[in-house]
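Only one protein chain is missing; all other protein chains are in place.
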Amino acid sequence: MFKHDKQLLHEVRVDASNPNYAAMLQEQLGGPQGELKAALQYLSQSFRIKDPAIKDLFLDIASEELSHMEMVATTVNMLNGHKLDAHNATVGNIEAHVLSGLTPMLTNASGQLWTAAYVNETGDLAADILSNIAAEQRAKVVYEYLHRQINDKGVRETIDFLLNREEAHNTMFREAFNKIQDTGSLKDWGVTKDSKLYFNLSTPGGQYFNADNPQPASFSNPNPQNPSQH
Amino acid sequence: MFKHDKQLLHEVRVDASNPNYAAMLQEQLGGPQGELKAALQYLSQSFRIKDPAIKDLFLDIASEELSHMEMVATTVNMLNGHKLDAHNATVGNIEAHVLSGLTPMLTNASGQLWTAAYVNETGDLAADILSNIAAEQRAKVVYEYLHRQINDKGVRETIDFLLNREEAHNTMFREAFNKIQDTGSLKDWGVTKDSKLYFNLSTPGGQYFNADNPQPASFSNPNPQNPSQH
Amino acid sequence: MFKHDKQLLHEVRVDASNPNYAAMLQEQLGGPQGELKAALQYLSQSFRIKDPAIKDLFLDIASEELSHMEMVATTVNMLNGHKLDAHNATVGNIEAHVLSGLTPMLTNASGQLWTAAYVNETGDLAADILSNIAAEQRAKVVYEYLHRQINDKGVRETIDFLLNREEAHNTMFREAFNKIQDTGSLKDWGVTKDSKLYFNLSTPGGQYFNADNPQPASFSNPNPQNPSQH
Amino acid sequence: MFKHDKQLLHEVRVDASNPNYAAMLQEQLGGPQGELKAALQYLSQSFRIKDPAIKDLFLDIASEELSHMEMVATTVNMLNGHKLDAHNATVGNIEAHVLSGLTPMLTNASGQLWTAAYVNETGDLAADILSNIAAEQRAKVVYEYLHRQINDKGVRETIDFLLNREEAHNTMFREAFNKIQDTGSLKDWGVTKDSKLYFNLSTPGGQYFNADNPQPASFSNPNPQNPSQH
Amino acid sequence: MFKHDKQLLHEVRVDASNPNYAAMLQEQLGGPQGELKAALQYLSQSFRIKDPAIKDLFLDIASEELSHMEMVATTVNMLNGHKLDAHNATVGNIEAHVLSGLTPMLTNASGQLWTAAYVNETGDLAADILSNIAAEQRAKVVYEYLHRQINDKGVRETIDFLLNREEAHNTMFREAFNKIQDTGSLKDWGVTKDSKLYFNLSTPGGQYFNADNPQPASFSNPNPQNPSQH
Partner (left out) sequence: MFKHDKQLLHEVRVDASNPNYAAMLQEQLGGPQGELKAALQYLSQSFRIKDPAIKDLFLDIASEELSHMEMVATTVNMLNGHKLDAHNATVGNIEAHVLSGLTPMLTNASGQLWTAAYVNETGDLAADILSNIAAEQRAKVVYEYLHRQINDKGVRETIDFLLNREEAHNTMFREAFNKIQDTGSLKDWGVTKDSKLYFNLSTPGGQYFNADNPQPASFSNPNPQNPSQH
């Protein structure tokens, strides 16, 4: 069951309306590395997870990403201001001015509608957690790009918060990954000679990496100790 | 420049036509974890990479994934057999029987058309390599699912080869990841308190993981030695 | 902020696994009249609403629809059972068997990926509430179709609950609609002669309806009294 | 059978070419609240309707919406002018300048391709008519947004005509809705206690609306008398 | 302006309901080679055509394709019969049974929603007419595939009619193409050496075709004489 609290997870503010930046920030509301994608990916994956600790982690983070989505949308809404004027919104999509009456939308910065094609779920914990670690890293990157292109202090504080939260999630997902070693798709790794070959198909160019000693993934930097259960 | 060799990367065969399994195997031709997605993701990412060793790796693997796609498509084509008969193709999409004249298509097993929404690229090497490691793990999982549902020996050999190649790519991408430590989005990790917090938003449930000591990702099992450049 | 409670809004159960019906029930998880669409439509619309009572209504129902989505997904998960076997899943999409490892997905019954094209938001309360009333009526209809095609008592109870909740939402949205008479797009209705014309473009056929006396919509059956605010 | 008359339903003109506004007006050609969507929704729904009066109404309006689409497209074509110059088309999508040679396209203002995901049809008259009433209200809203952002008198006259026609359709659909009381999904409304509950899931916030006395929808303002059949 | 005549362009009938074939025939209602695509492609292209004879041809055929769409939809509706029963609809998409209440839909046989990505328009008559000739040939092929998989005499007669009409359109478009020689993109053909080269990139394999003597396309079999204008 989901419950909503009208208080935001973290307050947001903008120094001034900025319709062009509103369109840009839409990227993290309705784009492939955005908050809706993260929330729905983790939630979808959680439906079949049996390990209670990992299921709890996925649902904690899914709920937080939904809450991030609300923060991003609230910020976009403020940035959209109060005047329909597509002629002065020359960066990115203009749906706020012709379709949604300045309401934030489930699209990316250029108007592509959100699609579940962004969501990866496999029913295999190793694959899903790796997907999530990658998703968090990509989300961080997009926030960095957005941070560089805005001076508004209120917006920068919000982006800074969200970016750091993606790092936290990334860290936690890696911990969870290391906990599931030798399970699921991490088993039976590198059992045939084919798993050790390198096909050098792009030339000129050497073989700078190899797969001689194939082993499933594990991360070198899990947090040293886990908290006791609350 | 791309060149094509009519010899397959690895020969394929099927013991018998099997229109239902043809539809199922379409998943790895035109689905989100399939070969076309992998090929185009790595190729797209490569366009801006400057490090020559990593660029070479991405292009080697992109070329191989294109070659895998050709193997999968050739197998689907054999499995489709020679008779249009949607009434006997009751598993998955029926486009082979009504639209493509039994030619393999760029759709998944259920008929969803391939979309570039499956492709992740960020211009950041750390994020892109993590995306690729996750993609390889997911591709392995889907091949495992497909392997379990077919007895045809020819098909199983092909799937076995492809599955092991995904492991090899996974291993190589991890090596590349460890080589780029302290660059791009791996820098400046965990600098604010927000990156260390845990929001316990799903209850009941404790806090089984934490982010107390945030550090960027690195893998614990790179291959110990690199080959000399050829 | 969204919080998750691991207790479902309403408990669900199935008498037996049923992979074919699992695919059918996917329609209300990831289809155009499904729970995800409803949740995201009302949430998206709420971002710019100023009237606190209506904003609260939208967020109450959005949260409930998210909780419905969780109920539907949990049911689909149970129906999917424990065996990958696309050859025995001949009704609807087979992604559970080849892609998601039996995890519920954000697709409709036939495998079309969920898209934000299903979500209508205009920034105008009258248009948005009418959209929601229509969405609830359509959701009811789809649940009726699904109810007729299953004998499993557990599933029928869940569908019955959800169907009745859509009726409740429908009723509440109509109340809200009647409260906003003479606002937004309900103003200035029927001011030109063009709003009163009938173009009889399909023949043979008469003019069985007219627009002689155009007035904005209002519903005849609001609840007679409102509860006091809690 | 459809027949085409080269005379427009209502003549259109523009005072001057305006590539930016051409992109904006694309919203009502190929967007979710646009004329193509309306035409195809009503036409699709009509295929299974048995009531001859309602079927005639749907086909009359579907034909008119197709004719509206032609008016919008003709206007977009005029606004596109005669010069390919994406560098001076900085508002919205630029496909007219790089892809279609200034021909109107089946996209929205920001370039999203039209999709049948916009079309709702359920085979239930009550649900379909409510969908259409909502669609007409949304179309009116979008025309209001577009009207505010253009001074061209020719364009404003066309938008004014189209906006008033959406009101007329809205009125007529409401009449049709009231005629089908006690049929289809309007039957058996509110039979369980679940249909009367309110879940207060967003807090703080009271319960400003209720469902204590659930009844199916009916509109309070149908036209008092129907014309005789022609 | 479009007008609708309730008489079909050509009467349709089915010998018996056939839900599986209904799903298959959906391919020509909402698939890439179907009637909706043809109608909207020719209509969209027509908006900017100046040559009155060619514009008339495009609109004649667009109107006919809309009328074909109505024939196909009417046939699908008959084939869907009167019983919601997805469990007995094991070929192709099941949306008729879970979503549309047996109403024909704007999807292909496997449930992919119709998309304007199927529509090609360039503003160049030569490119557009070649697109249309190809579209008609593909439509013929799909009708052939569908014809082979049904014994119902009523359905076969309808398919036979539609297939022959695609041939007629193909013939007429070729006539129109030959009339526009030396215009638009047919001018300035083969002016650089690059237009005469052959890159032999797939090996082993020779060069079985060449481009030594590049000339724009023209068809060898136009109708010998044109009718006088009516």
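Letters are used for the chains, namely A, B, C, D and E, taken in the order the chains are written, and counting of residues starts over at 1 for each.
In this section, a residue touches a chain if its C-beta (ideal position, glycine included) is under 8 Å from a C-beta of that chain, and two chains touch if they have at least 3 such contacts.
This one's a predicted model, so the numbers in the text were calculated from it and none came from an experiment.
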Subject >> Interface partners of the hidden chain - shown chains only, full complex considered >> reply: A, B, D, E
Original post:
If the hidden chain were put back, which of A:92, A:123, A:184 or A:214 would touch it?
Top reply: A:92
Original post:
From the list A:33, A:131, A:170 or A:210, which touches the chain that is not on show?
Top reply: A:33
Subject >> Options E:7, E:88, E:151 or E:164, residue touching the unrepresented chain >> reply: E:164
Original post:
Contacts of chain B with the missing chain: which residues?
Top reply: 1-9, 30, 36, 40, 44-45, 47-48, 59-60, 62-63, 66-67, 70, 73-74, 76-77, 99-107, 113-117, 119, 121-124
Subject >> Residue ranges of chain E at the interface with the undisplayed chain >> reply: 9, 32-33, 52-54, 56-57, 59-60, 62-64, 67, 115, 117-118, 120, 122-124, 126-127, 130-131, 133-134, 137-138, 140-142, 144, 160-161, 164-165, 167-172, 174-176, 184-185, 189-192, 194-202, 205-221, 223-224, 226-227, 229-230
**OP:** Considering the whole complex rather than only what is displayed, give the residues of chain D touching the chain that is not shown.
**Re:** 1-6, 84-87, 89-90, 93-95, 97-99, 101, 107, 110-113
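As a working rule, only the chains that are shown with their structure count from here on.
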**OP:** Could you tell me which chains make contact with chain A and chain C both?
**Re:** B, D
Subject >> For chain C and chain D, chains touching each >> reply: A, E
Subject >> Angular offset of chain B relative to chain E [C-alpha, multiple of 5 degrees] >> reply: 120
**OP:** Using mean Cα positions as chain centres, tell me which chain lies farthest from chain A.
**Re:** E
Original post:
Which integer distance in Å separates the CA centroid of chain B from that of chain D?
Top reply: 41
Original post:
Between chain B and chain C, what's the gap in Å when you average each chain's C-alpha atoms?
Top reply: 35
Original post:
So which stretches of chain A touch two or more other chains?
Top reply: 1-6, 9, 59-60, 62-63, 67, 99, 101, 107, 112-113, 115, 117, 122-124
Original post:
With chains as vertices joined when they touch, what's the shape: line, ring, star, complete or other?
Top reply: other
Original post:
If you go through all the chains, which pairs of them touch?
Top reply: A-B, A-C, A-D, B-C, B-E, C-D, C-E, D-E
